[in-house]
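All protein chains of the complex are present and in place, except for one that has been dropped.
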Amino acid sequence: MEDLWLQTVSILSATLRTATPLVFAAMAGMFSERSGTIDIGLEGKMLAGAFAAACVAVVTGSAWLALLGAILVGIMMGLLHGLACITYRGNQVVSGVAINIMAAGLTVVLGNAWFGRGGQTPDLAPDARFMTLRPPGWEYAYDIPIIGPVYAFVIGGHNLLVYIAFAAVPIGWWVLYHTRFGLRLRAVGEDPKVVDTAGISVTWLRYRAVIIAGILCGFAGAYLSIAQNAAFSPHMTAGRGFIALAAMVFGKWRPWPAMFACLLFGLLDAIAIRLQGVNFPGIGQVPVEAIQALPYILTVVLLAGFVGRAMAPHALGQPYVKER
Amino acid sequence: MSAASQAALPRWVDIGLMPIVNLIQALLVAGLVVLIIGVNPIDAMRIMAWGAVYDSVAISYTLYYATDFVFTGLAVAVAFHAGLFNIGGEGQAYVAGLGATLAILLLDAYLPGILLIPLGLMAAMVFGAGWAFIPAYLQAYRGSHIVITTIMFNFIAASLMVYIGSDLLRPPGDMLPSSREFGDAAHLPHVHELAALLGLKMPSTPLNLSILWAAACCVFVWIFIWRTRWGYAIRAVGLSPKAAVYAGISPQRVILIAMCLSGALAAGVALNQIIGYHHRLLLDFVAGAGFTGIAVALMGRNHPIGIVLSAVLFGALYQGGAELAFEIPTITRDMIVAMQGLVILFSGALAYMNRPWIARVYAMFNRRAILAEAT
Amino acid sequence: AEPAVVYDAGGKFDKSFNEAAYNGIEKFKKETGSNYLEFEVQADAQREQAFRKMAQRGADPIIGIGFSQESAIKKVAPEFPDIRFVIIDSVVDLPNVQSIVFKEQEGSYLVGVLAALASKTGKVGFVGGMDIPLISRFQCGYSQGAKAANPNVDVLANMTGTTPAAWNDPTRGAELAKGQFDRGVDVVFAAAGGTGTGVYQAAKDAGKLAIGVDSNQNHLQPGTMLTSMLKRVDVAVYETAKAAKESTWKPGVTVLGLAEGGVDWALDEHNKTLITDDMKAKVEAAKADIISGKVKVHDYMSDNSCPI
Partner (left out) sequence: MPAQPVGNAESPSAATRPAAIELRGIDKSFGAVHANKNVSLTIAKSSIHGIIGENGAGKSTLMSILYGFYTADAGEILINGKPVKIHGSHDAIAAGIGMVHQHFMLVEPFTVLENVMLGAEDGVLLRGGAGKARAELERLARDYGLNVDPDAHISDLPVGEQQRVEILKALFRHCDILILDEPTGVLTPQETDQLFQILRALNARGVTIVLITHKLREILAITDTVSVMRQGEMVATLPTKQATREHLAELMVGRKVRLELDKTKATPGEVRLSVRNLTVVDAKGVKRVDDVGFDLRAGEILGIAGVSGNGQSELLEALSGIRPLSSGGITLCDLEVSPDAPYGPAVVREYGLAHVPEDRLRLGVVTAFPAWESVVLGYHDDEEYNGRILMDRDAMTNACGKLMERFDVRPRDPELRCGNFSGGNQQKLILAREIARQPKVLVVGQPTRGVDIGAIEFIHRQLLALRDAGCAILLVSVELDEVMSLSDRILVMFQGRIVGEVDGDEADERTLGLMMANAHAQADEAA
């Protein structure tokens, strides 16, 4: 019983940890797509961010500079996406795919060239990372039944970026629905013509959106390489960018639902990890792959309109052209 | 911008010059990267180019890789002609491998290769098409964005195959999650084996007969898209859905046809890798060929001939890249992945960036030419 | 002729299995001064090409690290009958191939003993890499050792995954370790290649103990690395290269256990403070018993099952 509760607590705290990069990336995708620019490139931007963070951390030994580096790289990738999609009105999906593939290749090439180890970066010292923050008196709390562990491991016991991620959701929501920028952003995603005739620059609005997306992807990447782990390893995003995309779609392009989708997917992952190769008396092994595929299946089901319609921003994917 | 990009250029510029310009741009950026990591780009280039062709082994490997890319390139292209972006080639090829494997595991004890291999291929195509059908159906009748659904299906396929590979097909006590080895009847002959029959001595390489299937697919796609009424319908929908509806063509049906064909083409990878080389279901045997297909199709301008050319180019990059990795350890094969990304970026996403200035340059030369004639 | 090494997907700097091989061949290089060729496999299609290439360059012997090389060597070795091939962790029955396998269960048994002795909570953990019989062999030996040292110790075990990616997923490794710590584990043994680094990191972050594998990994996280289960791939590689050079090389299967010094536990300046004399005495005793045959450690792969 006690053990079961500990299990649950452990899974919950793991859920938060695994959901964090998803939340960052999902928010990134939301900002980009709410402005009408499809963002398939989350994965790539996250990966590049993770690599940048690890490199800077190795060189400077400062977690904060590393985070900054990740953000800058994220922004650069975002600007590239903007250049292709907004300025040159290229195919947004193609651009995203290009970014993913480039990131996958370049990170390993550079990493291997700079550090050897087949693309892995050297391990980081604690002060080059965002370490777990223990809530005051957690070790005593541990002994308090039920709530104790919750306090120690679910509420507390995470690194700074985790809290930033979950702060990003209300902030993102507030920006989107309570600021001028947000109003215009939502408008440009629905109908750029309207925004244009209202005397607002469509281009600049959309650029800001992809830049924000870049920043958030930087956070996501940094979390992977210098908070959750102590090094960058090749392809370490392992499809999280696409799960985040799925979560955003699942959340119908809205902050809170997207966050809950991330938590759900995080939970699934946390459970899947723990079930891997564990034999249950009688049942034997559970096919973990099924649980791992669940996020994608759920998203498809949603897209198919079987559980409510996912309404994408109306102008999503269409470059803004005045004169036909 | 629109004016410039609408300026009509002759076809040879569009389908001949542009891709080359894109390639050069990609090569330049890649060269820059190589320079950054302290290797002389010229040397790297030389090693790669040489490594791709220096002897029959290298050439065979180049072609062996190219075979996959022809399949996936065609798959992407066919979807493109219907105005669809099929990112799911990877997953479709992967599941196709399962189809081939199941068919062969069931029958390799009973049938001769002459029957077994075609059956395997057919099963592969059915599975590949089936895996493409679901997203197609959802797009056509439920309006789900096919890009997202095909991405999701890549991941679903991955999980599915891991489960099947490790939990269902893996022989007990075997380390790798893979099926048992196929019986000899199921081995698609390698080119060097045939050469041996003809008395030619060729080193043993993975290059196998699936290259003929690739050629057949090219011819088929070319005929199907440009010579049949179905191809006509596909192109009409792709170029102008409204006109297609006016013409009484059902976009829904076209989407289904195009995507299923796309999946069936991607299945060729299973023929080359599973039946042609590994002779067993291996995890991740597609190894990114599905995504390379996007670059190949973009560079090949969605035409079989262009696709063959760019597929061979990428095959050479892969083979040359392996050589490069041998010669210069600081450069890993991932350089090629980066190259792919750059090609997709320049020939796809940034296509409109080049058009204006190329148009201008072209106009300039044109004027020159005209003046020259005048005098 | 100079020897060649073909590393497995983990890469020669995985701080573990492949790195051990790397150390071995480096040692050989230092001692004999003769150079060597090497290649890190990144895709299955490359393996065969790599071996053939090495052979064409006249490398001898050609040492394949890891069972994944099996099929490639099966294909290439017959083409070059007068070149000597070596495969580690798997058996290829060809006249010009030497197969080297280890009794991982014995080494695992020893670290199992240490884990049980070091654990205060009476719960020890195991994190495996890819879910394959070979790793189950580690797990089974480890559990036997732990139970032998403390019959009512709990062993919590997790596998990282079912694909080769499981060898190189520190994130998951850390997650699994954290999961076990949350459930009271205070000593964890990772037999997971590159994934292990994540486990050790997690142990360090949580102030728990971890046990390394293959190479001596005590230096990775000094102070929280209880010990390492040594699988002397370095020795194997060194020996076979040397044997080839001195033409005492013989094909066939070589099994390296405790007796042959093929597996062992690591004690160095990084962990000596963690190992009490009593622990040391107990584990050395167990070692002696195994060598003398007084204790038989069950091999999972002999019947694909574990008594515990």
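Observations, loosely collected:
By written order: A, B and C. Residues from 1 in each chain.
Assume a residue touches a chain if its C-beta (ideal position, glycine included) is under 8 Å from a C-beta of that chain, and two chains touch if they have at least 3 such contacts.
Everything quoted here is computed from the prediction, not taken from an experiment.
The absent chain, not drawn in this view, touches the displayed chains A, B throughout the complex. Shown as candidates are B:Leu168, B:Ala247 or B:Val361; the residue that touches the absent chain is B:Ala247.
For the chain left out of this panel, the touching residue among A:Leu72, A:Met131, A:Ile155 or A:Ile200 is A:Ile200. Contact with the chain that does not appear here is found for just one residue of B:Ala66, B:Ala236, B:Leu281 or B:Met299, B:Ala236. On the side of chain A, touch with the chain left out of the figure occurs at residues 177-184, 186-187, 190-191, 193-201, 314, 322-324.
By the touch criterion stated above, the residues of chain B touching the omitted chain are 3, 6, 8, 223, 227-229, 232-233, 235-236, 239-240, 242-250.
Here, only the chains that are shown with their structure count from here on.
A complete topology is adopted by the chain contact network, contact being made between every pair of chains. The greater number of contacting C-beta pairs, out of the two interfaces B-C and A-B, is seen for A-B. In whole angstrom, the spacing between the mean C-alpha positions of chain A and chain C is 35.
If you average the CA atoms of chain B and of chain C, the two centres end up 39 Å from each other.
With centres defined as mean CA coordinates, chain B is found 30 Å away from chain A. Among the residues of chain B, those in touch with two or more other chains are 162, 167, 332, 334.
Among all residues of chain C, those that touch two or more other chains are 40, 131, 162. Contacts from chain A toward chain B in the complex involve residues 38, 40, 80, 83-85, 88-91, 93-95, 97-106, 108-110, 112-114, 118-119, 234, 239, 242, 245-246, 249, 285, 287, 289-290, 292-293, 296-297, 299-300, 303-305, 312, 321, 323. Within the complex formed with chain B, the chain C residues making contact are 39-40, 42-46, 48-49, 52-53, 67-68, 75, 79, 90, 131-134, 162-164, 301, 304.
Those residues of chain A whose C-beta lies close enough to touch chain C in the complex are 3, 6-7, 9-11, 13-14, 17-18, 116-120, 123, 131-132, 149, 153, 224, 228-231, 233-234, 236, 238, 270, 273-274, 276-278, 288-289.
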